[in-house]
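With one protein chain held back, the other chains of the complex are shown just where they sit.
Presenting subunit A:
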């Protein structure tokens, strides 16, 4: 998929004509490739240099250069007072971040993985998310909680849970989940500048992936709006919503489906809370079929919420039941073949799309 999109964009750049009007900022679409890791690092770097109130806190973010090297070079640049290596005290340092945010500083708290955020979830929900409401607007909490979320490769049950659904159900939090480098840069910058608590769910397996970015994205004032999804690929037959790594899978599935004459519209959610219901519903009204894809557990997941929203608002437009593709309803197994079965794969998305388009027998009928 990456090879195909690279060619497409390079092809376009050769055809673009630069306007000769002076004073106008023109952006050539010559693609530069950056990894998600570089995107996050540059976003943190730029935000820290723009605002001295932004500081980083987490385990191994300083001298170790970041557990996944996201914060590489920042300790040397900004010093130990702004890039803090903490002891292994999630509850403690998350609460310290929240207390600092109450007083106008802008902490970016890193969890080595979001599984460890469960030790600090009291502070994320009770001290951060609810404070603006409980104090009737007197105390806002401009904090960002970031870190890798969801399954990695072979890390076992306690390191593989997806927390999007948990955090997205809580009012007072904004939950973002980027897919490619453009998302990573834009959404992280928006999160740091936002005056409310933001949970920023990255994905470990995407850190090393490169994606093309335009010059706009590399500009230091670039950022993306919170609460708006992106239509990654236009289509007319079935809508596929996904976030984080599953967007890549959905795009691959869309390529495969195109060969069978099914044109899928892929929506990259970007923002889990607030959910961009209007984009999703507008798409479903166009295509009449919906598949939601996520990596997390199926019960009470993001897909369940999207399905309910579509049924509430666009019921008359649905031509087929909404299909939810989610991780298996089991703690993540370790064995490689079992792990592959526990996480959605491209074939699952393709099969679901075909079922929704009546090209194959629905699951219920095979029972």
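What we mean here is this: contacts are C-beta pairs under 8 Å (C-beta built on N, C-alpha and C of every residue); 3 or more make two chains touch, one makes a residue touch a chain; residues count from 1.
The rule is simple: contacts and distances are computed from a predicted model.
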| item | value |
| --- | --- |
| Which of "RNA methyltransferase", "Collectrin, amino acid transport regulator", "Pyruvate dehydrogenase E1 component subunit alpha" or "BHLH domain-containing protein" matches, in UniProt, the chain that is not displayed | "Pyruvate dehydrogenase E1 component subunit alpha" |
| Omitted-chain contact residue, chosen from A:41, A:115 or A:131 | A:131 |
| From A:75, A:101, A:184 or A:201, residue that would touch the chain that is not displayed | A:101 |
| Omitted-chain contact residue, chosen from A:62, A:186, A:212 or A:248 | A:186 |
| Residue, one of A:184, A:223, A:240 or A:352, that touches the chain absent here | A:223 |
| Sole contact to the chain not displayed, among A:140, A:309, A:345 or A:360 | A:140 |
| Touching residues on subunit A - with respect to the absent chain | 25, 27, 52-53, 55, 81-82, 86-87, 89, 91-105, 122-123, 126-127, 131-142, 171-172, 174, 186, 190, 193-196, 215-217, 219, 221-228 |
